[in-house]
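With one protein chain withheld, the remaining protein chains of the complex are depicted in position.
First chain written, first letter: the chains are A, B, C, D and E, and each begins at residue 1.
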Amino acid sequence: MPLVQITMLAGRTADQKRKLARRITDAMVEDAGAKREAVVVAFHEVSKESYASGGVLMADK
Amino acid sequence: MPLVQITMLAGRTADQKRKLARRITDAMVEDAGAKREAVVVAFHEVSKESYASGGVLMADK
Amino acid sequence: MPLVQITMLAGRTADQKRKLARRITDAMVEDAGAKREAVVVAFHEVSKESYASGGVLMADK
Amino acid sequence: MPLVQITMLAGRTADQKRKLARRITDAMVEDAGAKREAVVVAFHEVSKESYASGGVLMADK
Amino acid sequence: MPLVQITMLAGRTADQKRKLARRITDAMVEDAGAKREAVVVAFHEVSKESYASGGVLMADK
Partner (left out) sequence: MPLVQITMLAGRTADQKRKLARRITDAMVEDAGAKREAVVVAFHEVSKESYASGGVLMADK
């Protein structure tokens, strides 16, 4: 019953998330032996003011 | 100091979340020996385009 | 398809986690309208050196 | 490649998050030996109806 | 700078995780436009006593 949680910047389309969910679920089934119906994928989208790398907000890059 | 984080589809009312927070905290206190004031419950709500099971977005079901 | 993730100090027994999983799932079904088979509960257990409140590790309290 | 995820009530300004990201990244570099460019900080902001302590929503306090 | 966090039962081999990390990163690059070097994948592995679906621990199924 794998849970896949993805934190990323907001702005991807539903279609991009559709493809990601399918491919990531395929990988969990084929490479980790998970049951397809048990794989959950959730996207947590954050704004550029809520995401930093190297100590600098994405909004400031 | 247990942290309870719940990821679910958006759409529940404040009253539903109020009841969930109380019951889940009761369970943590009564069954896990946690101190009531130390239990934190946070709800992360996602849209139907940001949640998939079995590789299919909830928006497509 | 609610995901409930609980971060707490290690040391609870399987039986305590069994009761917590059942009660929390009951709450999600009865108060949030979730389907029982779709509720996932995961416990992430951390040591006293990996948990702090008020800026002080639990190991130092 | 440390990931720092912060769940807090919505309402902080971009400037507050800017300072937090910088200070927390500094701490990861100086005290944990992380490489600066590898530290990621993400803020997950929740409403007062989605956050409870002691079993009571922040909206009810 | 997407963060992919996977919670699953312990027991997968390093090689399974190696393949998962590569395929999931490929998906993030090809379908979400992420930069390869910025994708982080972390596996959080839990025991059968720490994972439940439908209110029942995996250890009891």
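Quick notes
By definition in this document, a residue touches a chain if its C-beta (ideal position, glycine included) is under 8 Å from a C-beta of that chain, and two chains touch if they have at least 3 such contacts.
Keep in mind the model is a prediction, meaning the values are calculated, not measured.
In terms of the touch definition stated at the top, the absent chain reaches B, C, D, E within the entire complex. The set of subunit E residues touching the chain not shown comprises 5, 14, 17-18, 21-22, 24-26, 36-45.
With the whole complex as reference, residues 1-9, 12, 16, 19-20, 23-24, 27-28, 31-34, 38, 51, 53, 58 of subunit D touch the missing chain.
Considering the complete assembly, subunit B touches the hidden chain via residues 1, 3, 40, 42.
Just so we're on the same page, only the chains that are shown with their structure count from here on.
Between A-E and D-E, more contacting C-beta pairs join the chains of A-E. Residue-number overlap of contact pairs with B-D passes half for only one option from D-E, A-E or A-B: A-B.
Chain centres here are Cα averages; for subunit A and subunit C they lie 23 Å apart. Between subunit B and subunit C the centroid-to-centroid distance comes to 11 Å (mean Cα coordinates, whole Å). The residues of subunit E that reach two or more other chains are 1, 3, 5, 7, 51, 53, listed in rising order. Taken as a graph of touching chains, this assembly fits none of the simple shapes: it is neither a line, a ring, a star nor a complete graph. In this structure, the chains touch in the following pairs: A-B, A-C, A-D, A-E, B-C, B-D, C-E, D-E.
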